[in-house]
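Working notes, beginning with the structure itself.
Apart from one protein chain that is not included, each protein chain of the complex appears where it belongs.
So, chain A:
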Amino acid sequence: MQAAMDDIHLELNHVDTENSDMSIGGDSRFSSYRHRTVSLQRNSLANEMIGLRTMGRYKYHTNTLRSIRSPEDADTIVNQIQENVAKADDEQQADQLRREALRDMPQSLTIKRQVKQTLMLNEKSRGDNHSTIGCYKWAVYSIIILYSKLKASIYNFLYTFELWYLILKTLEGQFGSAVATFFRFFRSLFFLNLFTLVPTFFFIVLPQILQSNFGDEVVVDQESFSPADIFTGEGSLTNSVLFYGHYTNETIKLAKYEYDMPYAYLFTMFVSYVIGFIVLSYSTAKSFRKNFIETKGGSKNVFAHKIFCSWDFGIATEDAATLKSSVIYHELRELLDQWNSPRTKASCASRFFTVCTNFAVNLLILFVLMGIAFGMWILLDKNRLNDDNEHIGMITAVVINVTILVFPLFFTIVGFCEDYKSPRNSFFVNLTRTILLEIVVIGILVAYWITSASKVECWETCLGQEIYRLVIFEFIFSIVFLPMTEIVRFLLNKNFPSTFDPPEFNINRYTLQILYNQTLFWIGLYFSPLLSAIVVLKLFVSWYLTTFTVLHCCKPSSKTWRAAQTETLFLIMAFLNLIMVMTCLGYVVASVETSGCGPFRSFEYVYNLVKEGILGLEQGQTILKTIIYVTKPGVVALIILMMCMGVYYLDAKSRAQDAMVKLLRNMLINEAKDKEFLLTRISLATQGRYNLQENPLEGSPMRQRRMREDLGDSGTEVLLPSHRVNI
């Protein structure tokens, strides 16, 4: 018996190394069917895994590799890699494949190093007789290699300058990866704004400053500077580099150099927005793919996820670990309770009632938003008409900021009346409502000033001033108000621990604040170029303040926060905000007549600058006609329709593959049942001569073939139902 078992062991290993892609060894009856299943499975899964390169990633079967412990076995890996790589077209691709295979191989570092050395030796020995490739291909591949080397050295370089690394690490250790993700998001926004600051400062602000101080223009007499001006943005600051109205529309002449201000202004702004758009869309797409698409499908595995994925490996302090452990304990208990006493399906009447309440609450919120919009409009009107009262500008800004702070709390309270299926849904609804509030506030502001364009001398400067005031007061509120509440609660908790809870870090609120700030920045950049410097400074100070408050006063939250998906959500919202801002500015550039101030004074519409100034187009030319034709609404709608059709097609394809995965999974389950059936039949047929034990080798077809051969085919012909399935 032992000899037979050893035999089977050897055969299995042999079969494994031969057919390393199949999970069960082949046999005549089973192998053809299984081969089809497995290759189909592999194909559809391979197609499904998004992000695979066209040459494919080679999944080394774990059974073979897991047993390798000694350096001699490294040769088997080398041979496997060589075999797979031999299919590659030429040297460079083979090289890249080899490197990829090496890095992705789940082996210990020592073995990988040895494999690499062996591969290099083999390469060197074969070196001289590789086929000559054409000049073009060689150029392409050397560019690719150069590019990857450049990328590696850039990463290396950036790594030395990693800003705030230590603070992030301490935060992660104390609060977990969710909070760390939020602060990393904060840091990346800071860098994005910094990179917007550089072109705007050097191409727009600096030339204007030089021109005002050294140029030939007549200096308009300035009002005297008073400290209140910092808060209102009016007075002496109105006609400064801070706002749109001050910028000249002429060519600046300094010494021998000429510098065309209007063109510089328009193009620098365009480039800044486009860079921001590209960076944000790329990170949003990457995050969406990683967190939503790759994890779609499959069955709900609540318990398994809880056990295997809930411990945060970044935790480094004892308090956080104890808290996390108790959180996991409570969640497991909750899940068990839910399972043992499931919620009975709500009756028709209560469902109807829930729908009614939801509808009523949404209606209420809609009315509240409309009321806010109306109130703001009236306030802005009063502000414009009461020009002599200096402080009314500040009052407007304060009122708006208070609205932004208070109404989300109101929405949360109202949201308690509603009953959503899961806390995640209610969180998402709350978030949407708060974002809508911010959009309404900022939208009304911009809409008001665009419609009042004719009533004021320089509406762009006025709008710039409003946004400047909002930014300044939001800074004051976020420095004074929010950290103060945390510090006060912390002190209260220290002195009266029984009555007051220590403050918890609320990611939601901080992220909304950052999003609001960022949207203000984007809409204000066009009307106030120096706003980028102010916002960068603000973010810098805000970072230190927030991290200090969080590290010393807050305790980690006891709610599990789905960091990855929430981060994607916030990125998507930031991206949508940017798109709306760019649409708005596009409208301003294309359809709003310029006022008598600012760099575009001499043109009727801002886009005329491009049309006449650069392209020199006049009426009747063919290029002009084609451009006008292309931007007609009909053509644009057609293009959008085609893009929607493309998206629908891809979505249908992915849904079809999902269905395929489900079908294959069911086939696997049927296979397992067939195996059980076979084993019981065999045990019956041999009248108990071969005892069935719980053994992983037991069910292998190899053993079954052996047993059948021994019996001399005395068993009955068994037709398994699953064999009739046609794929």
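As a working rule, a residue touches a chain if its C-beta (ideal position, glycine included) is under 8 Å from a C-beta of that chain, and two chains touch if they have at least 3 such contacts; residues count from 1.
To be clear about the criterion, contacts and distances are computed from a predicted model.
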Per UniProt record, name of the chain withheld from view ["Coatomer subunit beta", "Pyruvate dehydrogenase E1 component subunit alpha", "Mediator of RNA polymerase II transcription subunit 20" or "Calcium and integrin-binding family member 2"]: "Calcium and integrin-binding family member 2"
Which residue of A:116, A:384 or A:601 touches the chain not shown here: A:116
Sole residue of A:135, A:255 or A:309 that reaches the chain not shown, by the stated touch rule: A:309
Chain not shown: contacting residue from A:80, A:181, A:211 or A:248: A:181
Residues in chain A touching the chain absent from view: 23, 57, 59, 62-63, 66, 69, 99, 102-104, 106, 108-110, 112-113, 116-117, 152, 155-156, 159-160, 169, 172-173, 177-178, 181, 290-292, 294-305, 307-318, 320-322, 325-326, 328-329, 332-333, 336, 339, 562-565, 665, 668-669, 671-673, 675-676, 696, 699
